[in-house]
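What you see is the complex with one protein chain gone and the rest in place.
The chains carry the letters A, B and C, assigned in the order they are written, with residues numbered from 1 in each.
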Amino acid sequence: MIKNKDFREKTEKLFSDANFIKELGIKVKNIDAGLCETELVIEDKHRQQHNFIHAGVIATMADHTAGAAGTTLIKEKEEILTIEFKINFIRPAEGEKLRCISKVIKAGRLITVAESEVYSINGGREKLVSKAMVTLTPVEME
Amino acid sequence: MIKNKDFREKTEKLFSDANFIKELGIKVKNIDAGLCETELVIEDKHRQQHNFIHAGVIATMADHTAGAAGTTLIKEKEEILTIEFKINFIRPAEGEKLRCISKVIKAGRLITVAESEVYSINGGREKLVSKAMVTLTPVEME
Amino acid sequence: MIKNKDFREKTEKLFSDANFIKELGIKVKNIDAGLCETELVIEDKHRQQHNFIHAGVIATMADHTAGAAGTTLIKEKEEILTIEFKINFIRPAEGEKLRCISKVIKAGRLITVAESEVYSINGGREKLVSKAMVTLTPVEME
Partner (left out) sequence: MIKNKDFREKTEKLFSDANFIKELGIKVKNIDAGLCETELVIEDKHRQQHNFIHAGVIATMADHTAGAAGTTLIKEKEEILTIEFKINFIRPAEGEKLRCISKVIKAGRLITVAESEVYSINGGREKLVSKAMVTLTPVEME
């Protein structure tokens, strides 16, 4: 399934090269074939009008981490683009940290599908706050 | 359909009270019953690894503007929460600005459904870059 | 935008060649570039446990009609496949007929996106019961 032996370096670059991800503070914690895990320490800037973590923060994490999971399984010259995603917000998100784990459920020539689960960590307790399905496509970049 | 005569003020507060929206720079341009329009001047911090505007920025705008459109049609004591959304990325987003227009297609007692269209403005030309369907619920807040 | 002058015949074949569509009774009413409209006369077999029209009937109509709208814009040797769809059920569906109208919002080389609106017709009154976003891909068939 692995088509690029340097998949870890390539996937890490997805985080160091993306301004919006650095701006938010999303850090990669773990990369494996078909899998990526990220973490975000919550700051006041991440909140919405009721002091919960904004759905957009969670969606960004779910999308980018899914793209990273997909990136582990593509060829050296390819990049992953998001075609679409769907995300359910299961409970209001609060706490010190978010953790996202994304897994590829199908890596095709044309279409890659990944799932992302986002957990809030609040006083040491972890709760599922969101789940997403993400449709990706590997494209050859010049 | 309007259940709160101060719906404009209430909807504007959704933007002034949400840290993440201020952090990104999303501004409300127009509010009407069942409708909200927003704008974002693109800065370098909004970009992803290929210099396009990050999908998370677009998704945040689509979600928050849809929630604002839904907010125009709820009661004084209610707030809108996002249950889930689905977003398609139709073409890579680049340019000076994003514009989002959200419309409620059903405002129910239990479920409100809105659609968001996000356009990029590049050298004066506007292009549809994304479309989302957003499922919202009005909840009574204490 | 039209890449196949015989797009009407090709699209009609999508209905006459699909057993499940004939089984349900979905009929094509109108075909144009980037657009398809279908109709279904409701029978008892289409119902669910509360006598409403089953969500699966509506989803089938939304998906197949979207695929047909996409088919109008592809090359002679290509066929449309559904990658994924998302569908909201806006109100319980009842009545004598369903009408579905699907429009392509982006016809790309790799990805086509269409939207489907399904209306119930009950005593001459038409109501939106469902809206879907459908991601399609044109593939060359041997």
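Here is the rule we use: contacts are C-beta pairs under 8 Å (C-beta built on N, C-alpha and C of every residue); 3 or more make two chains touch, one makes a residue touch a chain.
Everything quoted here is computed from the prediction, not taken from an experiment.
The absent chain, not drawn in this view, touches the displayed chains A, B, C throughout the complex. Among A:Lys3, A:Lys27, A:Lys77 or A:Lys106, only A:Lys106 touches the chain left out of the display.
Only one of C:Ala55, C:Ile105 or C:Leu128 touches the chain withheld from this view, namely C:Ala55.
Where chain C meets the missing chain, the touching residues are 13-14, 17-21, 23-24, 44-50, 54-57, 59-61, 63-64, 79, 81-89, 92, 141. Along chain A, the points of touch with the absent chain fall at residues 86, 88, 90-91, 105-106, 108, 113, 115, 128, 131, 133, 135.
Within the complete assembly, residues 83-84, 86, 110-111, 133, 135, 137 of chain B touch the chain that is not shown.
One rule holds in what follows: only the chains that are shown with their structure count from here on.
In terms of their C-alpha centroids, the spacing between chain B and chain C amounts to 28 Å. Chain A and chain C have Cα centroids separated by 33 Å. Residue positions 83-84, 86 of chain A are each in touch with at least two other chains.
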